[in-house]
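To start, the structure under review is shown below, and the notes come after it.
One protein chain is absent from this view; the other protein chains keep their places.
Let's look at chain A:
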Amino acid sequence: MELTRRKVLQLGLAAGAGMALGGCKLLQLGLNIKGYWPGMLEGHLLRGNTQLPAPSVERKVGVAILGGGAAGLFAAWKLVRGGRKDVLLVDGPEFGGNCAAGALGGLAHPRGAHYLPLPSLESRHVRELLADMGVIERDAFTAKPYFDERVLVHAPEERLWVDGRWQEGLLPRTGMDADELKQQQRFLDFVAGLRDKTGSDGRRVFAIPLVLSSTDPQWRALDQLSFAQWLKREGYTAPGLLWYLDYACRDDYGAGSAQTSAWAGLHYFASRGGHAANAEEGAILTWPDGINPLVRHLAAALQPAQRLAGMAVQVTDAGKAVHVDVLNVLSRKVTRLIADQVICAMPLHVAAHVVSDLAGLGFDLHRHGLPHAAWQVSNFLIDAFPQEPVEHPLAWDNVVYGSNSLGYVNSTHQLIRQYKPESSVFTAYHAFANEDPRAVRARLEHASAEALYEVAAQDLQRVYGWRWRQHVQQVEITVRGHAMSTPAPGFLGNPGLAALRALDGRIRFAHADLSGLSVFEEASWWGNQAAEALL
C-alpha cells in the first residue's frame, strides 16, 4: 500500500480539522484563495457623502449608455448596428456585470451567469445576437433554429447527488415513494400545459421577455402569493419536489420559494419555450466562461473611442441635454458628458443615488425597490479530476439533493477530447436565500477567505469528501452582495418599475431590474427597447 507522507498529512488534517474547528481553518492551509467584491467599493462610495472632484473635462455625446452589463452593452450593440456612431458606453465598475468571467491557470471560467436557455420565439433580440455570433447557424427566427453544437450543452448535462449516489436529471427520483413521483408528474404536466396557454388578451401567460406576458388578471393573481404558498394550496407536499422547486427559485432568482412570487416560480418553468433543430427540449447554451462570450461579442461592436472607463456618479436632466458626471476611480478625475440621450443601464439601487430626482420619475427606492439577493460564485482550479463512477460520469451541472447551495459546473465540459484535460475549473454557485439579505451583505462585506471557502466548497466536500481538497490548486471567490433583484410577491404590479419602463424622455432605463428578475433575456430586452426607441 501507498501511504505517502502527503496522504498521512491530509488524513491528519481532515481528522484534526473535523474535531477542533468544524472543518474550518486548517483546511485552508496552503491554499491560494482570492476573494473579489466587484463594484462594492465603488457602490459604497455613492452611498456615503464622499465629496467628488469637479468635472475637469466636458464631452458632447449623442447617446450615453451608463453601465457595461448585459443591458448597456446590448443597447450599444444595437445602436451601432443601427448606424448610430455618436454612442458612448460608460463601463461601470465591472465589465459584463453578471456575465463577467475570469481565468485561473489559463482556463476561462464564469464569475457570474453560466448558461442561456434556448431563446423563446418572443426573444427575437436574443436570436438576432446569436445569429450574429454564428451560434445560430440558420433559421434564426423559426420555431427550431439550428445551433452550433459546440455551444449546446453536451451530454451528460446534469446529475443529482441523492443519499450518496448520483442520478441523472435534477428532479430527485432515487428512493422516492410513489406519491412523490406522482406529485412530480402532476407538477410537470401542469407546467407543460402552461407553456402554450394564452390569457384573455391573447398573449402567452408566461413569456420571456416578461413584459410580453398576458395581463389577464386571473393569472396575474398568482403574483399575490408566494410560490411556496401556491404549492401548498395546490396540495404539493412531496419533499423531493418541494426541494427541487426551491432549488430552482434559488438558482434563477436567488431567493427561496417562500420569498418568490408564485407567478415568477411558474414563469421559470412555463416561459422557456425555446427549441433547437439539433438539440433536445430544454437544452441550454454554455461556454467555458459562462455567458461572457455574449457580452464580449456585444462590446466588440464598439470602437475604443466609444467607451469610457469609469462610472456615472451624477445624472441631471438639464433641459436641453442631460449632464452625466463620470468618475474614473483610478485617476479620480471626473468627466462631464453633455448627452442628448441617456440610457441608464445600472441597477436601480445604484440609479437611486446617481440620477437626480429618480422619485420624480416615478421610482422611489424605499417604496418600489425589490429585495436583492447576495451570491457567491466560487471557482476552483483543479489539477486532476476526482474519481467518478463509470455509470454516472461527471456532468456539466452537478447538484446535491437537500443542499442549500446550488452545486457546481465543470468549465471544460464542452471540450471535444478523448480524455479529460490535465486541469479544469469547477464553479460552485451559492445564493444566500432564506436569510435576511441585509444581514448577509453585512456579513459578506468583511467575510474571511476561510468563511467564504466554507460556503463555496460545501457541495464539493459533500460529494468528494476530504479527497476534494487534494485536487484544488487555486480558489477564486466572487462575492456579489447585490447580485440581482428577486421577484418577491407583488413584483408584477410594482408601480415604480412600470413608471421607469414607460419613460420616453431624454433619460431611459435599461436593466434586468425593470423586469424584477435577473436573466440575460430580460436585461438585453431592455437594452434592445431603449436602443430601438433611439434609432
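Methods note: contacts are C-beta pairs under 8 Å (C-beta built on N, C-alpha and C of every residue); 3 or more make two chains touch, one makes a residue touch a chain; residues count from 1.
One rule holds in what follows: contacts and distances are computed from a predicted model.
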Options "Tripartite tricarboxylate transporter TctB family protein", "Cytochrome c oxidase subunit 1", "Polyamine aminopropyltransferase" or "Acetolactate synthase small subunit": UniProt name of the undisplayed chain: "Polyamine aminopropyltransferase"
Contact partner of the left-out chain, one of A:A54, A:L330 or A:I416: A:I416
Per the touch definition above, residue among A:D163, A:D196 or A:E280 touching the missing chain: A:E280
Selected residue (touches chain absent from view) among A:R150, A:K182, A:K197 or A:R233: A:R150
Sites on chain A contacted by the missing partner chain, in the whole complex: 1-3, 7, 11, 148-150, 152-157, 276, 278-280, 283, 387, 393, 415-421, 467
